[in-house]
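Coming up: chain A.
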Amino acid sequence: ACGNDSANKNEAKSGKGEEGLKIAIVTSPSGVDDGSFNEDNYNGILNFIKKHPTATVKAVREETGDLAAAVQAVADIVADYDVIVTPGFQFAGISSIAVENPDKIFILNDSEPAPVGDQKEFDNIYAMNFAEQESGFFAGMAAALETKSNKVAVVNGIAYPSNVNYQFGFESGVNYVNKVYGKDVKSVELSGYAGTDVTGANVGGNYAGSFADEATGKVIGNALIKQGVDIIFVAAGGTGNGVFTAVKEAKGDVKVIGCDVDQYDDGVNGSKNIVLTSGVKFMSKNVEKVLNSVVDGSFKGGNVVLYADTESTGFIKEEGRHQLSEDTLSKMNEAYELVKDGTIVPASNFNGHTPDKFPGLK
Partner candidate 1 sequence: MSDYIVEMKHITKRFPGIVANDDVSLGIKKGEIFALLGENGAGKSTLMSILSGMYEPDEGEIYIRGEKVQISSPNHAAKLNIGMVHQHFKLVSDYTITENITLGIEPIKKFAGLFPYVDIRNANRKIEELSKNFGLEVDPTKKIADLTVSMQQRVEILKVLYREAEILIFDEPTAVLTPQEIDFLLGIIEGLRNGGKTIILITHKLEEIKKVADRCAVLNKGKLIDVLDVKKTPVNLMAQLMVGREVNFESEKVPAQFKEEVLKVEHLTVKNEDGFEVVKDVSFTIHSGEIFAIAGVADNGQVEIADTIAGLTKVSGGKILLEGKDITNESIRNRTETGISYIPEDRQSFGLVLDFDLSTNLALKQYYREPFSSKGILNKEEFEQFGSNMIDKYDIRSGQGIKTQVRSMSGGNQQKAIIAREIELQSPLMIFVQPTRGVDIGAIENIHRMMIQERDKGKAVLLISLELDEIMNVADTIGVIYNGQLQKIASSESLTTNEVGEYMMGAKHE
Partner candidate 2 sequence: MDTIIIDGLSFALPLFILAIGGIYSEKSGIINLALEGIQGFGAFVGALSAVLIANASGMDVQNLFYVALIFSMIGGMTFSIIHAVLCIKFKANQVISGVVINILALALTTFLTTQINALVFGAASDKFRLGVSERFTIEGLANIPVIGAVFTNVYPFEVIIIVIAFFAWYLLYKTRFGMRLRASGENPHSVDAAGVNVLKIRFSAVLISGLLSGLGGMCFAYSISANFSSNIYMGYGFLAIAALIFGNWRILPTLAACLLFGFAKSGGAFIAQSMALPSSFTDLFMILPYVLTLLLLIFFSKSNRAPRALGEIYDKGKR
């Protein structure tokens, strides 16, 4: 009897009197403060709470990053909450918990729920995936339009589908600029870091082989800079920090493009900033949207992929958060509309297109 009441007492944001929505967010080891993926999801919840002050949120971190442990962490606490937000592919396994707890709602990001028997979609799981290739596409465009050396590159972690999507999207963007604006920009690949995707196919690119190896990130960053690359799209998780550092240390005019969320703050380098823009997925907005649907009763489970048409993918163009030229910005805005209306469909790992041949590439 003691757990629940006091939990509420301890919670600063909890309202008095009426019961609000009880939300928990369970994250991978990097926690809700990672300044990136998890935090963006968390912000969605916080924004929701701002408008619904009776709602509460509790952040729980799973420390090992192992799948089974992640699911166990959710199972440990599920009884005490109404909605559980689980950002990260690690949580695909929560479907079994969802089945056992039909009165709870789960918001899963970055993965589809693991099938339970034949069932792949669940009434109480809203699983969202984003079209990373679109974000990558904008990054590729920005890089190709802004490069002076005509050499750009994308750095990834491991060739899982989401990463390959970013890579193919980026390369699509570069090719698009080359074709449409008559440039000759090369997407540089270091031979030793080609990725092998989940089907075993060689997808090229620059894969560090890990999402948490800053040192290797830095090695790759340095190698790219040495080859004359002046804009790098960094879609490599923690490994990306190493690329950032390499770029900061390089004295030349090298820039990076952030990934997933607006990484402008990570780009501060003395009085300068190395972040050109960021190719992003608008996760917080979507999390908030789903939470709203829960309170107004319109919640509907299912597995969705979110595209630019719902303004779920894109790039950072707020004043002061990017360093794109006017010209680039307008070209990208143009393209954004084309992506939105489906004229341009950048290549992804499994959508059948390739960076050299995709709808919209004239």
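Criterion: a contact is a pair of C-beta atoms (placed from the backbone, for glycine too) under 8 Å apart; a residue touches a chain by one contact, two chains touch by 3 or more; residues count from 1.
Behind the choice of candidates: all candidates are chains of the complex that A comes from, given by their letters.
It should be emphasised that the depicted structure is a prediction, and the values quoted were computed from it without experimental measurement.
Only one of 1 or 2 makes contact with chain A in this complex, and that is candidate 2. Only residues 30-35, 39, 42, 158-159, 190-196, 202, 207-209, 212, 214-219, 222-223, 226, 238, 241-242, 244-245, 248-249, 265-266, 268-271 of chain A touch candidate 2 when the two sit together in their complex.
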